[in-house]
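Before anything else, here's the structure in question.
One protein chain omitted, others in place.
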Amino acid sequence: MLKIENLQVYYGGIHALKGINIEVPENKIVTLVGANGAGKSTTLRAICNIVPPSSGKVFFDGEDITGRSTVDITKKGITLVPEGRRIFANLTVHENLLMGAYARNDKMGIQEDMQKIFVRFPRLKEREKQIAGTLSGGEQQMLAIGRALMSRPRLMMMDEPSLGLAPLLVKEVFRIIRDINDQGMTILLIEQNATAALKIADYGYVMETGNITLEGPGQELADKEEVKLAYLGKA
Amino acid sequence: MLGIKKRYITIVALIVAVSMFAVGCGGGAEQGADTDKEQAADVIKIGVYEPLTGTNAAGGQMTVEGIELANKLYPEVLGKKVELFIVDNKSEKQEAANAVERLIGKEKVNVIIGSYGSSLAMAGGPVALDAKVPVIGCSPTNPAVTLDNDFYFRVCFIDPFQGTVMSNYATGQLGAKTAAIIQDVQQDYSVGLSSYFEKAFKATNGDTAIVAKVNYNTGDKDFSAQLTEVKSKNPDVIFAPGNFLECGILVAKARELGINVPILGGDTWEAEEFLNQVTQYKDIYFSTHFTAEEPVTQVSTTFLDEFKNEYPDKEVNAFAALGFDTYILALDAMERAGSADSQAIRDALAETKDFQGATGIITLDINGDATKTAVIKKVADGKFVYETKVDPQ
Amino acid sequence: MNEVLTTDHISMEFGGLRAVSDLHLQVYPQEIIGLIGPNGAGKTTVFNMITGVYKPVEGQIYFDSNNITGLSPDKITKLGIARTFQNIRLFNSMTVLENVMISKHLRRKSNLLEAVLSMPKYNRERTMHYKECMELLEKVELADVADEMATSLPYGKQRRLEIVRALATEPKLLLLDEPAAGMNPNESNELMEFISKIRNEFDLTVLMIEHHMEVVMGICQRIYVLDYGVNLAVGSPSEIQNNEKVIEAYLGAVDTDA
Amino acid sequence: MDDKKQIKFILNIAVLALICVFLWWGNDNLSSFYIRILNLSAIFVILGISMNLVLGFTGMFSLGHSGFMCIGAYVASILTMSPASKEIIYFMEPITPILAQIQWPIFPAIIMAGVVAALFGFLVGIPALRLRDDYLAIATLGFAEIIRIIVTNTITITNGALGLKNIPSVKSMWVYWGIAIITIIILKKIVNSSWGYSFKAIRDNEIAAEAMGINLFSHKLLSFSIGAFFAGIAGALMAFLITSVDPTMFRFTFTFQILLIVVLGGMGSLTGSVISAVAITILMEVLRVVEEPINFFGLLQIPGLPGMRMVIFALGLLLVILYYRQGLMGTREFNWDYILNKIDSFRKRGASM
Partner (left out) sequence: MSMDIFLQNVANSITLGSLYALIAIGYTMVYGIIRLINFAHADLLMVASYIAFYGILVFTLPWYWAFIIAVVLTTIMGVSIEKVAYRPLRTAPRISVLISAIGVSFLLQNVAIVVIGARPKPFPRPEQLVWNINMGDISFLSLTILIPIVTFILLLLVMFLVKKTKMGIAMRAVSRDFETASLMSVDVNKVISTTFMIGSALAGVGGIMWSMQYPQVDPLMGLFPGIKCFIAAVMGGIGSIPGAMIGGFVLGICEIMIVAFLPALSGYRDAFAFVILILILLFRPGGILGENTVEKV
């Protein structure tokens, strides 16, 4: 569904992506693991053209979308749940969700989807009229995911969804990711929490300083010694 | 690479500009002398520095209209053509000083006219004094303008006289026992005139006669609070000298607020801009230099007729008349001196006596200030109407 | 042995939210201490409290047995605590050498007037600082790029420069905020060596926030684990690695089947 | 290294000598018009570089320069006017007796003008410098207006709106350019000292600067007060140049003119400000041409357009900020190193060929 060919990005003088190739097949969870600053976020941001790629190609459904405007790309059905959630703290929960559906005009459909999201995240229903900035970290993550779902995306990219969440919530987040995927969503996931991510992923890539160093099916990668060494600190 | 190229272009452009100046500079110093002699043969230069932009633009422009009219009527003196050099002083002091310096240094003018706005005149004055080029002011009424400056003259009366005239008029003609003053604290003209009015009015009506004195700042538009304060004190007249810019709105606002007592002001009010604001109101009086209804001299009539010809859709005003007078006074002085030499012009100017100008008969006193008749006008039927004349004691 | 740094049960709140609560941290001379925990656990907030950017709402901070709670950052730096930042904060318009020279400003003894008049005292001081900085740059192998703009350096060197700049303030305690962020294992290894080296050479105590477990486990004597602003555990690397609570909260052995 | 230092020293002396010769020649041979323009340039040089110290080097967007100028101009005027003049000028309300008899020579008065302005800068800075960016801009602009309004209303000290006249006139280019050159040298020394680097550090990254042991507040205040000091001196010189002052001279729009100089010259470049100050002051006169009536071979007469100069400057400001944000010099300085290196590389190229 999504195919990245030899993507390179220069970021204020830093060569942040040094030509990476990634493929995300439909209905799968693909994960990208690696240390802080390895270039994982930059990859996602380059796909959406928030950071313009300096060379390489991005294909979505076989169509070349490299260098299209962020608005165009997101309208094609790609959504990004950004790192640190980045919910609109000055809007209410309801309004945040509406923002997710900004590109859509079907009022009925939006209402429907919103109800679906409230079923999935009952906490959000309770806080529908509350200013999003007052939500707890976990609730904000739910909101960020819900907001992304509101655009009815076909590919959902998630940047560190477990970031800064309590263990219990991390579990919850991964359960939700699986759940969404079960319903047919394609997911490209970035995680520092490598074990957890690789466990649910169909396929995984390991990134190091702008390069992909390892790839393979999720479980297989998780069992590799070098991955354990690098990301778990266990010999 | 591109950046460097751009930088070079900029630097080159700047160097060109500066060297242009430098060439003009060096050239000016040498050639100046030659051309001076050469041109002295056929041209007499009169410099004009007036505010054509900035806060005082309207006054400056009106004055320039009068000067240009005079130049059109009397293009020659001593058998030579008179050339006008008009420069803008942007209503800023450093620009005014530069402008005078430019007129003297670069254009080598024989005599200078200007400027509307006393503070601008005071910036230009010392420059002219140093160069010993006489300046004739058209309408700077602050007494300090000609003070300690033997080369500065003016054809208008000064604030102490104007303030006293208005006070006497308020007491005598309007029967006022109490008055309120509204002044622009940022404006020398307004503050000065107010204080002379206050002194004179207190002298005739007692120390408590000024029931209110409130301030505003140049550029203000809202005077409702000041006027409400004045209204609460119920004065017999209001004295509110200042720029027509603010005063037009101020006077109109007073009427809107139901203040119906006479409102008095100074010569700056004689402007279309002021009239436009207050056109439907009455009992608005001000002192000025000139009237169309009662031409004081033969020159007045000439001026009036020619002004109507030249600017058919404009209202005759005192500043144009004063501008007109400065120009013809300059010519008159040259004729009396029989020379266009600056020093000679100055000496002739200092001896001006009973000069027939459009604004009246002008005699310059020891300070170089005009002693002449003041005219009081009022607003009636959407026009400025002649009310009375006050002669200097 | 006396502690270099003690945070005596400090807490911090932002708009009612507890970012750090009741943290008691003790650092002994020459130690390299790791501070780990999930993002948002309050690690950087701890640094900010120690360096005076924030004043703790509760508790006291002692450095070298001085109470430094609430002192301004520059005073604290003067006393001998230097830091680096999570995202590199170099002075963009200056060269490498100038970046380091800035740190000598707080050790100056001459005043502005002496500088303006180029008095010998100022010139001597200036030359001395220049020498010191060059020596420092030589020690850390940055001398060859001393006159290059700091921003033109590669990432790894920028990180190192930031540490060097902190070193130039002549600190006793060095706070490093994710020094290995964005480094590959090779670079991380180099960094580990570098940190150990400067610790020995400059007689330093180091407190570092780090996500790279190999770095943390490799050079830290003791590790504090922070979660939700609460001190979850403290101990040697092996103790931490085997601590159930830590594994669950941070090291990531989450049972996703649950 | 030492060799180069010597060359630079000699070059510096040579340039200074050249300037001295020019000043000596100019004072006698230039017409007073050119002298006035050059003197005004010197004042704008002082204003430009002192504002650049605050804005370009320390990164504080202060728009209060005209206020400090105003203080400097008034202090210098009141201190140097003769008691006799004061008695005549203060005709509405007499001057406060303490000030009535004072008459200082010019140079102490100029210094005093700077000191008083710096003092005000210090006092204004204490509250204002807690703000940043556009808030600081609007607050300093506010303070400048407050200063001006106070000056307007304290009639027994400043003579209010009537302004002051008969201020001793100073014409010599030695004074204006002498002070301008001293200012350039002092500011250059400051900028190249560890204080200067601290200012730049604050501009580049406040948080890092603080962590390097730089007390933000005291350094900002220092830079701000130095800026005010020189603004005060420039104000004093302005008073001596024009010989009369009044509060309307120092409206905040005046600060915008200085801003224009700083932006065009390059924020963070002293030489940039010097060049652009001189260029703009001169252009201001040269461009009078565009305001004069233009006559095409006597066929077509275009009437004069007052205000055209300012349109050109406004456009210039916009174009620079949009397409050429660095200004003329960026943060670079025009210096011997640069030229010597150029010559060196040129020579090398020549030798290798």
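Should a chain be cited, it is by its letter among A, B, C and D, assigned in written order, with residues numbered from 1 in that chain.
Convention: a residue touches a chain if its C-beta (ideal position, glycine included) is under 8 Å from a C-beta of that chain, and two chains touch if they have at least 3 such contacts.
All figures in this text were calculated on a predicted structure; none of them were measured in a lab.
The chain not shown here is touched by just one of B:F153, B:F201 or B:Y216, and that residue is B:Y216.
Only one residue from D:Q103, D:N153, D:S169 or D:N192 touches the chain missing from this view: D:N153.
Check A:N21, A:N90 or A:Q219 against the missing chain and you find that the one touching it is A:N90. From the options D:I95, D:I184, D:I242 or D:V263, the residue with contact to the chain not on display is D:V263.
The missing chain, though absent from the display, is touched by one residue of B:S115, B:S139, B:T178 or B:Q277; that residue is B:Q277. Where chain D meets the omitted chain, the residues involved are 55, 61, 127-128, 130-131, 133-135, 137-139, 141-143, 145-146, 149-150, 152-153, 207, 253, 256, 259, 263, 267, 305-308, 310-311, 313-315, 317-318, 321-322, 325. Along chain A, the points of touch with the absent chain fall at residues 48, 50, 70-71, 74-75, 79-80, 82, 86, 88-91, 95, 98-100, 102-103, 147, 151.
Mapped onto chain B, the interface with the missing chain covers residues 52-55, 57-58, 61, 185, 212-217, 219-222, 224-226, 228-229, 231-232, 245, 248-249, 252, 256-258, 273, 276-277.
Basically, only the chains that are shown with their structure count from here on.
Think of each touching pair as a link: the shortest run of links from chain A to chain B has 3 of them.
In this structure, the chain pairs B-D and C-D differ in their number of contacting C-beta pairs, and the larger number is found at B-D. Taking the mean of each chain's C-alpha atoms, the chain whose centre lies closest to the overall C-alpha mean is D. Chain B and chain C, compared by their mean Cα positions, are separated by 70 Å.
Taking each chain's centre as the mean of its C-alpha atoms, chain A lies 54 Å from chain D. Remark: chain C and chain D have CA centroids separated by 42 Å (rounded to whole angstrom).
Annotation for chain C: no residues touch two or more other chains. Taken pairwise by the contact criterion, the protein chains link up end to end in a single open path, with no chain closing the loop.
Residues 38-41, 151-152, 154-155, 178, 180-185, 187, 211-214, 216-217, 227-228, 237, 241, 248-249, 251-256, 258 of chain C are the ones that touch chain A when the two sit in their complex. On chain A, the positions that touch chain C within their shared complex are 12-14, 35-38, 137, 160, 163-167, 170-171, 174-175, 178, 192-196, 199-200, 208-209, 229-234.
Note for the complex: chain C touches chain D at residues 51, 53, 72-75, 77-78, 82-83, 85, 89-94, 98, 101-106, 108, 112, 115-118, 122, 126, 129, 165-166, 169.
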